[in-house]
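One protein chain omitted, others in place.
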């Protein structure tokens, strides 16, 4: 735009011509306004490629493009076929995996420290979801503290878990079946609690619908919920809170 | 039948005629076989008239007939109009009421003692359902111990309630919203636990559907569930267990 | 316990007797462990009395007891009858109301400043829910910035709203119908975003179910959701985050 | 009928006989009235054979019959087995495929130009549905302009897409997950917008139910919806509109 | 902007200052970009105020503001109270009403002719929805042709209706219960068909859910659907098509 | 048509003109083909006006028109207001009412005898639905035999009912709650059994959805089901069967 | 019993002893009363073994036992494995198969003629369900007339089908998708119509739920419905009606 204005000043460009050109830029910017190109910067969370429903060539192409542009790519919803394809396509990159999430980097990450997130699971079956979440968080600079259950059926041991994650800035709690752990944790702690229903369960209210219900219906105040199995969304919610903490209050 | 057989013996009736007559009786008995006439005796729980959906005259007529025949009638699902009508119709009988249940008796009841039932509620809004249940139980001879919450929102105080009902033979636990109290209680006690979802709640999973989900999905073993708001069914289930206790094991 | 130990020291109490007595206390404390008595302090959010489903006398009694003990009581889910009863019962207290929420205080509140929350609504019908949320937040010390829509049907003007709430620490976004505003806001800002579906809408997906779906399904990362119409829960979630911000990171 | 009337005129046939015969024809015509034989002509859209749920021999037989009669056959809902069978059966015909749709022609199509349809997708996973739609449209003479997303997660870039399809007569917008792109597009353009929810998504509101909800609930006026994944129906709806445009207004 | 550029030319403004000022305008325009201020012009359909869920003062204020600015206001979702308030507030304006929709104008409307829409109803109970739709359409310049059923239960008489609306540019078909009329009409005509399920019906699939199902599931190609009872959305969809017809094809 | 043919014969009309005229009639007849004018005759069941959702004037107008044309009108889905209006409008006609159904006749009906239908109800609350059904059946000439329960809660007494209706040609069985009576009856009898779920019940599966489920899922072969509360449809189904019986087999 | 009575007559048995013995028999008969042993005779329809969910050995054992006892066995819900096992087990019996139903007989069946059933399908995918139904019916003596669609998409040709099945005593109509054919047929014929929704369809209302909705909601009177895909139940319902026709009215 400086060039246009300079041309106006030099008399090389009439005002009408200048306005037309500026409007063209203006329009482009308006156009860009909703574009995702700068979204990562704007919302502070990288694009995560959801591999499910995309063909293998699509996944490879998208991953390569983002890796090229940003030096790292996050892929979720992987199955064995797409994972093998990605591993075969990027044999010499740094790959980290958890659950169905894969992170591919050109160089070792050295993200600025972001704060601490406590991950708590109600049962063994919830652990893969928590690990996906933890991988994304640690890649982005968060310290991850885990309180993973190992084999207990029935009502949960929130206190034991709570002590482990006592100093975390944010808690993310995963539960399937009746989904009662997140409200239980939230009733014992003042921290922000993000609840992730997992698709564990059977019969009426199975596939996580019962857990989702509990988390939405709970009378413990302040439980914040994401969709069933949405470990990525929980990580993103936690990152937003961690960044708000680092930024400090609005003073 | 003695008459028929006697007639056979006396030769007044041929064997063929006798068989025909006996078959007629036989048929009648077979007919009666599924009749409700003796159901109360058979299953050990009185018929409870469900007033909702019945007209006022129907409710009055049915109540009068049962009161006449059995000396007592239990009516549930009452609204103000039907309650007033019953009270007006039986002014000199003994009436006890709780929630939407009314018991009308010709004489003061002196039921045989049946054992103790502990009633626990998660919130103030659950109390009317518990009271309905308690009225029916006490009318049938059970001692009722109450651990009713009074005003606490949020996660529940199961231990306080548990101590009160520690010596009950059976526990009935009422909860709406996310319905987590019954599994919590059941995880802390070896007693039989009957869970009653109440139609309390809002939004997704409201009207008790979320509570029902939790109670069915729970991984605490041995929670037995009745339909949303079914205080009568919970009382009946408890009576069955109390009678089994009184009868003792199958030795 | 000092008394018991002192008695041990003085030889007045045997060690066995002392242990028994301490165990009794221990048990009591274990008992208290899950009690709500200290929950407000523990989780940093006051008990909010949910009036719906409670009788008028129950609401009055609970409100009086809490007001007596804590100097303030928050009541939600009010209808006209319960509101009038409360206003009649506490004529000389300080009352503030918004939507179906009423706050009653013995003295003017002077809460410590807690940070800033931006409230954004998609439509005029969402405003009462936002006001409930704002009343609770301001009573607890949060500064509330409002970007309330006024009469626009159709797609929303997120940018205009965003500028108003740009400096808020946390955003709470209310929307019924197709519920698209929270993800739209979240795609344009790095702040924590709490999404509140409101029970606005009709036909398939009405009563807020469609809005809830959108908020759970959105591919914008980091949208945290509460149940339909749960303005209190959204406020509580925001308070948890504000407190985490004030406490600072885990350094 | 001319013959009958001629016979009447010639006196060969009585009026009564003639009426009987004409009534028989009449009945036949009434019979035909709802027949599909002329439906393609009547509604201006070819029969599309839905292969799912039909056996391989059925699909082959139906395709052969239609191909024979009309020179072209459209088959949707194909799986690999049925596609291979069709390709094996018609090795020397002109075949075009997209997604699960296959078009088989005896001769190269030269349909009359029908106007322009803009196809917009929200995510990479929606592209196969858009391609099915585009294949059918182009086979029928429509020019297809594509604005296919390529790898963006999160909120969409409607403006970029809109510019591409700005001159299309009708827009068809495909979206899964929260399904917000069609209303967003519709809020920025005056053109007819057909919204196609795709069965992309997970957890609560997955399989396209959440997207369908959004498209039905949206407050952007004039979004017209077809069932989840119904690319054929969207194409047919667009063809109806294109034909209405070509026919011009009712002047 | 001409002023700024002129100032640049005159040397009154430096290029840097000019860019800052232009960016401010730019930002404003970007801001406006999604604003509803020009939406009516952009999408060619007026804002319709949805009165349900808004308070009476809100409805009056919004209506007055729009009436002031645009000379006309459309209000939908009215109940008696809100309708009376509007009638009382604007006694000397031109008011037209149908179903729950009210149009208030400062002056008699003389909209440019827009084409013809055929409205077909399956049953008498659907007529109010059709009338709402027709009022909006006629206010915007469309000619409305009605084929309203009057009292027929059971399967419908599509042919009779079709003849009446034969020359319409677009058909809008309303049906509750099993909702079969729109596909039936669409199988007999090449015109664009918009299907409106109405909230008529009972038991399983009642409240219009069964009709919605039928309209989405139908195998008649090209039926375009709006939400249950969404007469306004159907009108808006029709206006989009009518405008596309008037504009003609993309030649 | 005789006139046209006669004109042809007389040479007054050319064959071409005649064909045009006959085609016009033909078209009209085709038109009529789906009309309801003769539907009553075609399907053997009168049109029943569904009053719910129709305005009072509409109900009166439709009833008057049908009464005028056919001498009798059946109205269902009545509320008090519409019933009073009808009674006030036709004070001197013969009116019979049951549940929400009203039959109005100009003259006393003397329908041809049609056979016998047995009506069985599971509970007192189902009786109004059975009476609606019985009224319609008796108006059409069927003899109605009733086996109405009177006050029994719990499992039903099918045998007692069965004996009463043993000689009926068709059985219609009404049940709400868990809806088990129709399959129970059907397991004990060879007769056609039509099952009517009634909207009786509460909590999960309430409003008749549970009863509908049972009736559709039952493993007793041959239970035929209508929608919840659809007493009219059950009567119509029975009439079809009765007519098939009277017509006899296809020999 | 003759023996007992004879013993009474001979004085060998006292009346009391006789009564005890007769009561024992009585009890046994009461026991048998609900037994399935005579159910086939009682309800006039053979037991059909539902193979799905049973192990291969269970299916073989049950089939062998019934075949032994009754000379024929009907098996439904077969998959390839169970079908092969049955064919391998009974190589020299008479086997007839259709869809997932297999009938095995010791001897050629010569059932008494039962009347005629017309089977109508809406689409090619419905044919297997109709064939299952037809096999059972023909095995039981019914003549089966088929009007099977062959490849038509879209609205159906009921008239053509109707003529074929015009003289059938009962019609069974199969439809998936929007399920409109059964009400359409029922609106054109006075015969009993049994509607079978088939699990054909996709997206919202798929798997036959939309078709079920339509059949339950239809305003065409007298459509009788069975569960989705329940061809066996439809056959059983038809057999009940055919037997009622053969038995004639209750004169």
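As written, the chain order gives the labels A, B, C, D, E, F and G, with residue 1 at the start of each chain.
As a convention for this text, contacts are C-beta pairs under 8 Å (C-beta built on N, C-alpha and C of every residue); 3 or more make two chains touch, one makes a residue touch a chain.
This one's a predicted model, so the numbers in the text were calculated from it and none came from an experiment.
Undergrad: Just list which of the chains on display the missing one touches.
TA: By the stated touch criterion, the chain not on view contacts A, B, C, F, G.
Undergrad: Among B:99, B:203 or B:237, which one is in touch with the chain left out?
TA: The missing chain is touched by B:237.
Undergrad: Mind pulling the chain A residues that touch the left-out chain?
TA: Residues 123-125, 150-160, 163, 176, 200, 202-205 of chain A touch the chain that is not shown.
Undergrad: Just checking the interface: what residues of chain C touch the absent partner chain?
TA: Given the touch definition above, chain C has residues 1-2, 5-6, 8-9, 11, 15-16, 18-19, 22, 26, 29-30, 33 touching the missing chain.
Undergrad: Please identify, in ascending order, the residues of chain F that touch the omitted chain?
TA: Its contact residues with the unshown chain are 123, 153-155, 177-180, 183-184, 187-188, 201, 203-206, 209-221.
Simple rule for what comes next: only the chains that are shown with their structure count from here on.
Undergrad: Over the chains that touch one another, what is the least number of steps taking chain B to chain E?
TA: Step count on the best path from chain B to chain E: 2.
Undergrad: By label order, what chains touch chain E and chain G together?
TA: Chains in contact with chain E as well as chain G: D, F.
Undergrad: Taking contact as defined at the start, I'd like the list of chains shared as neighbours by chain B and chain G.
TA: F
Undergrad: If you match contact pairs by residue number, which of A-D, A-B or B-G shares over half of them with E-G?
TA: Same contacts by residue number as E-G, out of A-D, A-B or B-G: A-B.
Undergrad: How many angstrom lie between the CA centroids of chain C and chain D, rounded to a whole number?
TA: The computed centroid separation for chain C versus chain D comes out at 51 Å.
Undergrad: What's the distance between the Cα centroids of chain A and chain C, rounded to whole Å?
TA: 25
Undergrad: Any idea how many Å lie between the Cα centroids of chain C and chain G?
TA: About 59 Å, centre to centre.
Undergrad: On chain A, where are the residues touching two or more other chains?
TA: 30, 33, 39, 43, 48, 50, 187-188, 209, 212, 216-217, 219-221, 227-228, 230
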